[in-house]
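As you look at this complex, bear in mind that one protein chain is not there, while each of the others sits in place.
Just so it is clear, A and B label the chains in written order, and each chain counts residues from 1 on its own.
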Amino acid sequence: MTLPGQQEQKLSMDTFLEGLWRQNPTFVMVLGMCPTLAVTVSAVNALTMGLATTIVLVFSCWLISLLRKLVPKEVRIATYIVIIATFVTAVDYLIQAVSLALYDALGAFIQLIVVNCIILGRAEAHASKHPPLVALTNALGMGAGFTIGLFALGAVREILGSGSLFGLSLFGADFQPWVVMVLPPGGFFVLGAWLLLFAWWKRRKGGRALIAEGQHHGA
Amino acid sequence: MTAQVPVVEATPTTSMIKTLGIVATVCGLIIVGAYQGTYSAVAANKKIAIERAVFKVIPGSKNISEFYAMPNGIAPAAGETPPGAVKFYAAYDANDRLTGVAAEAGAKGYADVVRILYGYSQDCRCIIGIGVVSMRETPGIGDKILTDRQFLANFTALDVKLNADLSALANAVKTVKHGTKSHAWEVEAISGATVTSKAVGKGINDSAQSLLPKLVPQIEKLRSRQS
Partner (left out) sequence: MGHETISQIVVSALLANNFVLAMFLGLCPFLGVSGKLDTAFPMGVATTFVMLVASVCAYGLNLLLSAFHLEFLRLIAYIVVIASAVQLVEMVLKKYSPALFRALGIYLPLITTNCAVLGVALFQTAREYDFLQSMAFSFGGGAGFTLALVLMASVRERLQLSDIPGVAQGTALSLMLAGILSLAFMGFAGMGG
């Protein structure tokens, strides 16, 4: 589906790194919010969800990129969705086979990976326009960035809300956990706090280069 | 530059159908492959999980068999659940003697359904243990049902004997306020976690009322393990 004159991206380190930092799905693009907030009550759940999403992302983008010249424009969204749903179903069975406990913890959100905006967005914006290896690498970076975002959330919520990390108690028996952190409001607050932190840090970096514009530095 | 189909505009429909056909076939193969490939592992996992849960609520057990209890008798569990049937697990010790029967119960708690597994012993006509299968109660409050020793002690000898004509429990299982338990068929709630405690009590009552009248008249058939 490449138009004449549009260059297909060459494979480079940037292809992978793009998803990790500059276009991090969680903190920069703010996509895939539903699983981000729902399953990050513990670090293990967060990592598993990140891994599952990355697997679906990588395989879907790879297959879509392979088929990119075959798929007619009119039905491309439907085709992408079917391909993504296929890999989600496969990952769903895979997780059940590996650990029923993890499967119960993640619940319906495994199947909801299929409507994770990141995957469809990436397929449409990138995988359909680049060769398989490039698409695969980029998807890997995006998935890694998403997993990092999930982990950042899950770790904070677990440490504050349960006093543990990866199930290992950190503060001993007298710790009074900040229970709201593992409840729905906590998810919103922690993600909001992370975004606040990122915005503040970006401003500091940007402000130093834009002194003349008199930007107000948030403290 | 990449004109795949020579006459692009004239036959879009057939090329669309062809592509969708290819995609559907590939996807179908992937799904079926994944399903078949993981089937035995998933079944094994489920079996292990159930066994672990049943062994916990009926100590001393080594094997379990699944059954359905229906108004007209007991049958080994196989295939679809017949309407009106209640599924239960018969647990046996190393000598293939019946140690007890386990069944699932559930009722709506504070946030969502609280699912538990309880173990019943015919020798004392009482419930001898419970285990929580799944719950989403408030951490620190509702989830005390997992650890509160006094609450769990309710279920070491919870009276669920049947009435004279074996049609229902002689005394329905009831959850009472903390500190007011006076009968063996009452469940004392955790102070401050009444809703979740009531869910456990109600779940057990509903399940026992539905299962035991069908099971108890037939229970002698299960005394020793077949197969």
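By our rule, contacts are C-beta pairs under 8 Å (C-beta built on N, C-alpha and C of every residue); 3 or more make two chains touch, one makes a residue touch a chain.
Not measured: the values here are computed from a predicted model.
K.L.:
Considering the whole complex, which of A:A43, A:L67 or A:A85 touches the chain not shown?
P.N.:
A:A85
K.L.:
From the list B:I22, B:A49, B:L169 or B:V195, pick the residue that touches the absent chain.
P.N.:
B:V195
K.L.:
Which residues does chain A use to touch the chain missing from this display?
P.N.:
Touch with the absent chain occurs at residues 30-31, 33-35, 37-38, 77-78, 81-82, 85-86, 88-89, 92-93, 108, 111-112, 114-117, 120, 180, 183-189, 191-193, 195-196, 199-200, 203, 215-216, 218.
K.L.:
Since one chain has been left out of the picture, which residues of chain B touch it in the full complex?
P.N.:
27, 31-32, 35, 106-108, 110-113, 115, 195, 206
Rule of thumb we're sticking to: only the chains that are shown with their structure count from here on.
K.L.:
Roughly how far is chain A from chain B, going centre to centre by Cα mean, in whole Å?
P.N.:
Comparing mean C-alpha positions, chain B is 34 Å from chain A.
K.L.:
Please give the residue numbers of chain A that touch chain B in the complex, ascending.
P.N.:
Of all residues in chain A, those touching chain B are 2, 4, 63, 67, 69-72, 74-75, 79, 82-83, 85-87, 89-90, 93-94, 96-100, 104, 161-162, 177, 179, 182-183.
K.L.:
Considering only the defined contacts, which chain B positions touch chain A in the complex?
P.N.:
Going by the criterion above, the answer is residues 1-2, 4, 12, 15-16, 19-20, 22-24, 26-27, 30-31, 33-35, 37-38, 41-42, 45-46, 49, 134, 138-140.
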